[in-house]
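One structure below.
Here the complex is missing a single protein chain, while all its other protein chains stay put.
Going by the order they are written in, the chains are A, B and C; count residues from 1 in each one.
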Amino acid sequence: MFNKVLIANRGEIAVRILRACRELGMQTVAVYSEADRHALHVRYADEAYLLGGAQSRDSYLRGDKIIEIARKCGAGAIHPGYGFLAERADFAQACQDAGLAFIGPRPSAIAAMGDKAVARATVTRAGVPVVPGTEGEGSLRDDELLQLAPQIGFPLLIKATAGGGGKGMREVRFLEEMPGLLNAARREAEASFGDGNVYLEKLVEGARHIEIQILADEHGNVVHLGERECSLQRRHQKLLEESPSPFVGENEELRQRMGEVAVRAAQAVHYVNAGTIEFLVDKDKNFYFLEMNTRLQVEHPVTELVTGLDIVKEQIRIARGRHLRYQQSDVRMNGWAIECRINAEDPYNNFLPSTGRISHSILPTGPGVRVDTGVFPGFEISPYYDSLISKLIVWGETRAEAILRMRRALEEYKIVGVRTNIPFHQNLMDSHRFMGGQFDTRFVEERFSMDAPEEGRGSRPEIAAIFATLVAHRETQLAAHVIRRGERDTSNWKWLSRWERLQR
Amino acid sequence: MFNKVLIANRGEIAVRILRACRELGMQTVAVYSEADRHALHVRYADEAYLLGGAQSRDSYLRGDKIIEIARKCGAGAIHPGYGFLAERADFAQACQDAGLAFIGPRPSAIAAMGDKAVARATVTRAGVPVVPGTEGEGSLRDDELLQLAPQIGFPLLIKATAGGGGKGMREVRFLEEMPGLLNAARREAEASFGDGNVYLEKLVEGARHIEIQILADEHGNVVHLGERECSLQRRHQKLLEESPSPFVGENEELRQRMGEVAVRAAQAVHYVNAGTIEFLVDKDKNFYFLEMNTRLQVEHPVTELVTGLDIVKEQIRIARGRHLRYQQSDVRMNGWAIECRINAEDPYNNFLPSTGRISHSILPTGPGVRVDTGVFPGFEISPYYDSLISKLIVWGETRAEAILRMRRALEEYKIVGVRTNIPFHQNLMDSHRFMGGQFDTRFVEERFSMDAPEEGRGSRPEIAAIFATLVAHRETQLAAHVIRRGERDTSNWKWLSRWERLQR
Amino acid sequence: MKYVTTIGEREFLVEIVDDNTVIVDGVTFLVDFDSAGSQPVYSMLVDGRSYEAYVYPAEDSLQVLLHGTLYTANVEDEREKRLRASAGSRVAERGEYYLKAPMPGLVVTVPVKEGQAVERGDVLLILESMKMQNELKSPRAGKVGRVRVKPGDSVEQRQTLLSVV
Partner (left out) sequence: MKYVTTIGEREFLVEIVDDNTVIVDGVTFLVDFDSAGSQPVYSMLVDGRSYEAYVYPAEDSLQVLLHGTLYTANVEDEREKRLRASAGSRVAERGEYYLKAPMPGLVVTVPVKEGQAVERGDVLLILESMKMQNELKSPRAGKVGRVRVKPGDSVEQRQTLLSVV
């Protein structure tokens, strides 16, 4: 039985997993790239080993090196987190071959679900409904895909076979733009997952993205932990998740039906460990299997807060061969949880990523607030990895309480050094459609704007004018002061004190 | 019905109350002293008004000014927090006279319970057992107290009649030292509460300090929210609290019996709002009423984490005249919570308070961790107020999980700029007696040492030696570098760059 | 000291009387203004109301991020304002616009050519950074000037990529 775990990841999820290991009394091993020497996961781990250069392909994607380190330092298990090597069946297999426990599903399940086309075929056989798309072989050539596209119908989606998280995904409105978009999607998929294969899928309009978390042990027990609402996305990147879904709401029958279908999908590939079945749900509450994420999800905390379970600890227990501690009837959802993904990107400038050193930060704290992060004041947000700075998660007795709590937490959260999407979330929390639970996967892109706050939000231009004028006034005064001294070289204050000494 | 609340306090508790108000959609008003212009409670409130100088008597104890501000700005209620004016019946009365809701009990209940001697007499009549002490009139003179002391027996405690939190408390071992200690206790009581009256109480040896949280509405409903274990104290200051108590543990019958007695004590004074009944519990599980705190306690969060209730929100609902939303049978304790009080004091130097500017901080975050704090990087810890920087609170499914989680949270928590008692808590978490739940109110002072870590804790002198040597080496190198240049005036780096420019 | 501060269509006449007094359009406010621990975060009490904002310097303006709303403010002192007024209308959107890399990254595509006419909002360049493909758009209509980079180039933050004339 393993007692030392290597975490093959970085950022907030590496810290999250480290904490779970530590709280189970396990030794922890971090791996890091040259850009991450000062990252929290390196600082918090018991051991830390350098993988290589900042680029993922030189570090966090180097499965061979990671396995070598695990063997050398005596780690008995590897937790892959999400992204990087998390859904690579070959890596899971290599771990197994090296005698290391892979904290995740068996390689065969990753392979079956990882190839989205195979996944769809498999779950269809198990009686799970799927969205129309290019089933069968996953590695179709561009000419084949272009031929199949009109049969599926437009609009459709190009999706990365190995992918997830919106990477390598493109929306196609008509055939003519498809070759260029195929190119772009394959390039992004290659860069993100080392696999440029893509497939096509019908775009269900007005759809909601709702997913079911499942846990499965090695002894054939599978439970689901209810749903997560993930419809708030931009460019197919999730921005905000909640549990329960306001769309499922009090409809316990729908929740259980989706849960049962999810369990069936997991069983179809003899799934073990934590996983997520993503569904598209249309206005009439028909739901379609979208894909299975055979790993821990970014948004797992919302499920933790409403079920009271620690999913990462459950993952480790399962990997140690334990039986699930819960039957389906023991799983109860209590209250409401919302997660905002805080990204280093500027919502006022086309959501462009923002890099730089975090010079100052005030975290929201207090009752019902959880922050999962890998950054701290002094940490450099580099362009090498994704822009997720932290996850701000709140719990409330009701959805209304959770929203009010999220509002105050967002207002409290201060990050200086990079621009963040906190104002985006603040606007979202004030949006009447969000409050009413009236949104689909296109809401953010098509019906939400940062420029026109809805009525009811206090617009305060005169206060902003005072702020701006006082800041400008201060700078003018300071500049005038310095120019009067006739000196601008070297630091002003240093120079002034030196100048004053000379006058004595 | 009020919709704007003035918070007559500072620090973490002012922030805590502000958050509750904001999450209930209420307007918030902060008051502050000249030392607190940049405090979080001023920054987070909707409105903020200056009270006066840094000394409490010029600011946070100025009930008259606070009421005037509340009237002027249209606040309908005042929340007093803990300390300062929280247990002053005259202040509660003045609020009432000014037409302001006082978020706390009625003045009569504060008066009855606030004078510890009257309190003891009252609860005795209600059939609640009390510790032997000077009952009846609270304002005895020194000569009277000296006369009564031998009847109670030594060791005994001098306690402030108006007090709480260990302020104005002294332990007396024999009669001869009593006059001096009376003097000191009265002086401290006067400084802390503006009231120098004291009383005597038998010191129950080997006792545990266990308290029951109650909630009472204006309609006669009273529920208790289980117990808190508060035996870990130093100089009668609580340092760590947990809920449930490991001493009560699985003994549901004892818990319910203490709860019922607490409810009876509250009913004896027609108590309304949140309050706490403190008990001393001896080895044989006999329990004695110690005092009632007629206010929110510092340690209320541990009860919140195990019951899922938000005590401050309940206080506000009660003050708005609502019925309690829960009956006794609805209150369930789930899991285990521990709170460590993080104080600005040096555990390696006689716990002396430490003042200074917090230049850097990393908060522990992630699952099951809550931090309640009023400080942030850039904030100055001044000598004017108490040394509580923050409360670190964790929840776990079991006590063992909570301890492991607290350990990792303490290790993660970094505060630069002042010394803190974090190492004290780390040592406590590693102590076998703490882990085994084997401690009483004297444990910290008599059987715990920072100097002799228990076996099992990894002592790492060679690692410490490498750290020290590398830091010393760096400094030597830097100093040598500068001296070689023959210049020490002005900033080294500024100077060097200037020097280099001149050489070109 | 008197300033004219413009936010959107609105002009505010702001007079700074002393450290604690500001007159806005004839109304006097009691203010207490200070950096809140770390620039660019500022705390301000205005007649008792507590506000906190980020104030970022931008080209020729200040961006004020207040309670989740971004205001772009132009602050001019009264004298400047009068000078400018006498010199004619507001400065036209003229001159060359230089598209600079907002972050380090890899040039993926340059979908425009030198001399090509572009509209406001047209994509000028796609830059890969933080595992995302980021579209850099033209802030105004014009003609593409010199293109200084090509697909595959690594670029530094603030490096000039191309211009719009």
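Convention: a residue touches a chain if its C-beta (ideal position, glycine included) is under 8 Å from a C-beta of that chain, and two chains touch if they have at least 3 such contacts.
This one's a predicted model, so the numbers in the text were calculated from it and none came from an experiment.
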item: Touched by the hidden chain, restricted to displayed chains; value: A, B
item: Omitted-chain contact residue, chosen from A:A54, A:C73 or A:A98; value: A:C73
item: Residue among B:Q256, B:S359 or B:Q438 that touches the chain left out of view; value: B:S359
item: Touching the absent chain when the full complex is considered, from B:Y385, B:F434 or B:F448; value: B:Y385
item: On subunit A, residues whose C-beta touches the chain left out of the figure; value: 30, 37-38, 42-49, 73, 376-379
item: Residue numbers in subunit B that touch the chain omitted from display; value: 167, 184, 187-188, 191-192, 344, 348-350, 352-355, 359-360, 362, 383-387, 410-411, 414, 416, 422-423, 426-427, 430, 450, 453, 457-473, 476
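Assume only the chains that are shown with their structure count from here on.
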item: Which of B-C and A-C has more C-beta contact pairs; value: A-C
item: Chain nearest the overall C-alpha centroid of the shown protein atoms; value: A
item: Cα-centroid distance, subunit A relative to subunit C, in whole angstrom; value: 30
item: Where subunit B and subunit C are represented by their mean Cα positions, the distance between them in whole Å; value: 47
item: Overlap residues in subunit A, where contacts from two or more other chains coincide; value: 360, 362, 411
item: Where subunit C touches two or more other chains at once, by residue number; value: 37-38
